Structure formats: C-alpha cells, structure tokens
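With one protein chain held back, the other chains of the complex are shown just where they sit.
Letters are used for the chains, namely A and B, taken in the order the chains are written, and counting of residues starts over at 1 for each.
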Amino acid sequence: MGSLTFEGLGKSYGEVEVVRDVSLTIAEGEFVSLLGPSGCGKTTILRMVAGLVEPSRGRILIGRDDVTTLPPNKRGLGLVFQSYALFPHMTVFENVAFGLRRRKVAGAELDKRVKEALGMVRLGTFGERYPRQLSGGQQQRVAIARALAPHPRVLLFDEPLSNLDAQLRDEMQIELKRLQRNLGITTLFVTHDQGEALSMSDRVGVMAKGVMQQFAAPEDIYHRPATGFVASFIGKPNRLSGSVAMREGAGGRLAVGGVAIPAARIDQPAGAKVDIVIRQEAVAIRSGIPRPGEVAGEVVLRSFSGARVQYVVRLAEGVEIVAETASHGPEAALAIGAPVGLAIDPAAVFAMPPEGAKP
Amino acid sequence: MSDMSENRPGWGLTATAFTVVAFLQLPVIVVVLAAFSTTSYLTIPPQGLTLAWFGKVLSDPTYLSAIRMSLILACGSTLISLVLGVAAAYALFRKVLPGSEAVTSFLMAPLVMPAVVVGVALLQFYSMTGLRGSLIGLLLAHVVITVPYVVRSALASLSGLDLAVEEAARVLGASGFEAFRLVTLPLIAPGLVAGALFSFITSLDNVPVTIFLISASQTTLPVLIFSSVEMGIDPSVAAVSTLLILATGIVLLLAERRFGFHRFV
Partner (left out) sequence: MMSRRQGLLLIAPLLLVLAGFFLVPVLMLLPTSFGVYEPGTGLIKGAWSLKNYSQIVSDDYYREVIWRTLGLGFSVTLICLLLSYPLAYLIARGPERWRVPLILLVIFPMLLNLVVRSFGWIALLANRGLINNLLMQLGVIGAPVKLLFNFVGLFIGLTHIYLPFMVLMLVAAIRNVPRDVESAAATLGSSRAHVFMAVTLPLSAPGILAGSILVFVLTISALVTPRMLGGPTYQVMATLIYDWPSGSALSFALTFMAVAIIWLSSRLTKRWAGMA
C-alpha cells in the first residue's frame, strides 16, 4: 500500500511541453481525480505513473520508493484502460489471472483470488466467457477485476467510463466509489467529465495546458476556484467580455452589456479588460420588472432538461446570459419575450484575463 | 457469430468463385491422373492405371534424399524466417527506427530481384567465401528468398493490433518479452500462417537459386525434377507432385482438426 507523490514532474516532446512541473501528494487510500480538457496532460501524467511514458523531469514515488526509472511491470500498480484492453484470446478467468500468474500465484490460491476479484465486480459466473461475448459494461468490470486481482498499491483509471451510456456510467461511478472505499486503495482517476470528478473524488486536480491549476477538495474547486480557468471549466459558466468598472476592496463592479455587475473578488485594476465568468446556477431569474440590484433582461430561448430549465436572457447591448432554475419552481414556464430580473450572486462572478492570455 | 444473410455471397458470385477453383485445379488433375499412367511417357488420358511410379519414387534413394533435403530446407528456412522476420516486423511496427518505410521496402527486394540474378550472385559470393555446397549456405539463401513473405504478413497482422493490450500486460507484471509471447504473438499468429505458407512453398519449389548452390552429392526435389527433364519426363515426376499434394492435404486437415485452422485464414 502506498501514497503517490509527484515531485516536479514534467514531460516534453521536443519543443512542446505537455506536462509542466507538477508536484503533489496523494495520501494512502485517497481517491484523486485529474480533470481537464483533452490535451491538458492528465493522461500523460497517468502514463508516467504507470511507466508507459518516461518523464522528462521530476520524480514519482510510491510510498517511499522512487519508481521513476522502474519499468512498468515492476511498479505493482493496477491500470484500467479506456478501451478496457482485455486479452481477446483469453477467457475472463485467464484475463483476471494474468497478473497473478506473473507473480507466480498458482493452483488453489490462484483460483481463490480470481474468484474473489470477479466477485467484487459481481461477475462471479463469467469466468469461462470470452471478452467478445460480453457487453461494454461487463468488459469494463472484468478490466477492473483484472487490475485489482494482484492487490496493487495504487489503482489507475484512464477515463474508464467514457465509453458507457449515461445510466450505466452513473451506476459505475457509485460502484467504483464503493469498491475503492472498501478496499482503501490509493486511486488516481483521469477524466474530462467534471461531474464524475467532483462526485467521486476526495480531491481533484484541475489541469490545463500541462499546468496544475488547482488541487483541492471538490467543494473548494467549485466554490473557491483558484484560477480563471478553473472558474470557467467547472460548473456551467457564462463567459462574457467586459471590463473592470470600479474596484472596492477585494472586489468591485464589472461592466458588461451596459450594466454593472458586482463581483466579490477582482484581481485586475479598474479599467482593465477582462473575461467575466458567471455560473449559470448562480443567476436567479424572476419574471417581471427588475428589483433594485437585479439586472434587466428579456427571455430569448427556453430549454427543458429534466430537473432544470435553462433560459437564454438578453441584456441591454445584445449580451446574453444563461440562467437556470428548477423545473418545478415558480419560474419554470416563462414565455419568450417575457421581461425578467436577474439576481447575480457576486461570489459566483469571476474576472479573468481575456482569452488568449496564459491561464 | 450470427448468420447475417445480408452478407452472404449470392449465387452469381459463388458460381464465379467455383469456376475459378475449377480453373485452378485443371493442371492438378492432369498431373494426378498422369501419376497413375501405365505408360512410361505422360499421356492424357492415361492408358492404364498403376501405382508403379509411386513405388519407384518411394524406393529410389536419389528421390528420397532429395525429398529429405527439400523438407529440411523448407522447414528450416521457414522457421528462421519466422524468427528473424517477426522480430524485424515488430521493430518496424513500433516505429522506433528512422526510415521504417524505406527499410520495409528494402526487405522486399529479394522477392523482386529475378531469382536467377540472386542465384548467380550467391554462387559468385559463395565460391569466394568457400560456402559453396554447404548446407548452411543453402539454408541462408532460402531464408533470403522466403523472409519477405513473412515480413509482409507479420506487418499486416501487426497493423491490426491494439497496443493497449500489450501495455496492459506490462502493467500487470509481464516483461517485454513475456508480453510479446503471451499476448502479441497469439494475436498475430493467424496472420502469420499465410506468410509461413508462402515461405514454405517458395522454398520447396525453388529452382533458380538452389540450382547454383547445391553440391554434387546433395540435391533438392525441384532441382532433381528439373534436371530429369533433360532425360525425358516419366510419370515419377507426376507421382512426386501427387504425393506432395496428398501430404499437404493431410497435414492441413489434421491442423484443422487440432487447431481449428479455418479460424486462421
């Protein structure tokens, strides 16, 4: 068993730096997700941990052991691939037994451990089937069992749920979380789906362009984004262009679309051009004449998505904001063209350097 | 797998296919018939039936040693070609070497160069290096002309491989070689069968290279047949071919019984 530590981890391909100076420690038994858009470096980090990619800089430690230069078969890890990568020419049993056989486990002991692993993913009777006879969800569970059977110190997941349909994905999220809790195994989970990362993890590392933006508990990531990128990546953001109208203490007011919106925290000086990020969930919509403190607007579009309803609201000067409300609430059935007032929570308004500048 | 009738070949296509099969068998049938002929020259249709030629072939020491030599060369060169060829194909597949495409094309050169030229070139070379008439020289010459087939089919087979399975094997504790042996090799084996087959047949059939390199005492079957042309063909030649066809048929049917060969092709 062990913790997982990165010290100044970096990877470059020629001139291109894919991972830059990542340092963090994942405690033993902790479930950590690496979250970010494609190309942010999260998968590269995972593959460096697995030993499939050689780091350009830095070290990787499992527990107290420096594994940076160890080949992948000597690290004692488990890896679940996005494509499952089951061995098509072997039965489910043989797939799961593979890692055990490499550790010279045999006979009754082998049988027992394979059955144990398959039991954990509830596929106990599937031993004699071949991967091609299984559904996607079942294949994935075999992949998990295969990774777990040799009792690895650290468990790695490379976007394992992205090939599953939505409902199965939700079920697997819960199952995986439960499994991880029961086994207490240190887990590194790579995903581009923030819902997944936030709901499953003890801590989340948000990455963009090879740089670790923030490494914190899900609540902190959501409510207290450390950088503009995190603010705009997490939740459902509105992203508008504007400028800093005035500074007051830690925050101030931002000018956008002919209105001034208060923000609790502004890093830029007055007059600076900024991108403004406002979470959809933080915009409360109310039909009628705007009250003091609310922004006036007109409903342009309405879309129903089950539990929530989204409205596209046009402000003065053509700027549009998306607001959300519960679909069984009082504002669930506003008509196109209806005048509305938007109450925007200043704590959920973030000012960032304009797009194109470094995050 | 389920029977998808939309994919089933129609009768027009089936008829065409069987016509082609018939065309392919024409000389085979002629030869097999001739092997049973009672006359000492080949005629069609045979004027009588006899097994005498088979008896002659199987009891003639020259024939037997030629057959033995051909089989040794074919098996040996195919085996060596498989080892060298698969290793090379794997290295090319992993793209760790510069100019992979150029190297691959170069590996095809022995196929392309007219066999006579290869034969004469090796004759000259072997005479200079004292390898003339040696078994190892002959064996390696056959490797040279057969390995391109193996490399081709190995590359084709590897191209369908998902590297993730090898990576999975590595992380699970397999060394590089173990991962290759336990995962990659079984997965590409079906594709290799065709290459090994071409390789075997090319060696077994080869005259233009072999004829220059054999020693006076030891000859191969095709060269023996070839030289006996000068003395006039008798049906023993046809008998040998028939035996070869029979043997191949039996081996492949056994392979089917044992390994489910039809899955491989």
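The definition used in the following text is that contacts are C-beta pairs under 8 Å (C-beta built on N, C-alpha and C of every residue); 3 or more make two chains touch, one makes a residue touch a chain.
Keep in mind it's a predicted model, so treat the numbers as computed, not measured.
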item: Chain not shown: contacting residue from A:Gly10, A:Pro72 or A:Gly242; value: A:Pro72
item: Full-complex contact with the absent chain, from B:Ile67, B:Val144 or B:Leu158; value: B:Val144
item: Touching residue (missing chain; options B:Thr39, B:Thr62 or B:Gln124); value: B:Gln124
item: Contact footprint on chain B, counting only the chain that is left out; value: 1, 4, 6-10, 13-14, 16-17, 20-21, 23-28, 30-31, 34, 42, 44, 84-85, 87-88, 90-92, 94, 96-97, 101-118, 120-122, 124-125, 140-141, 143-144, 147, 151-153, 156, 160, 167, 170, 176, 191, 194, 197-198, 201, 204-205, 207-208, 211, 221-222, 225-226, 229-230, 233, 237-238, 240-241, 244-245, 248-249, 252-253, 256, 261-262, 265
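Heads up, the rule we're going with is that only the chains that are shown with their structure count from here on.
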item: Rounded Å distance, chain A centre to chain B centre (Cα mean); value: 55
item: Residues of chain B that touch chain A when the two form their complex; value: 162, 164-165, 167-176, 178, 182-183, 186-187
item: Chain A to chain B touching residues, read off their complex; value: 50-52, 71-73, 75, 77-79, 81, 83, 85-89, 98-99, 102-103, 146-147, 150
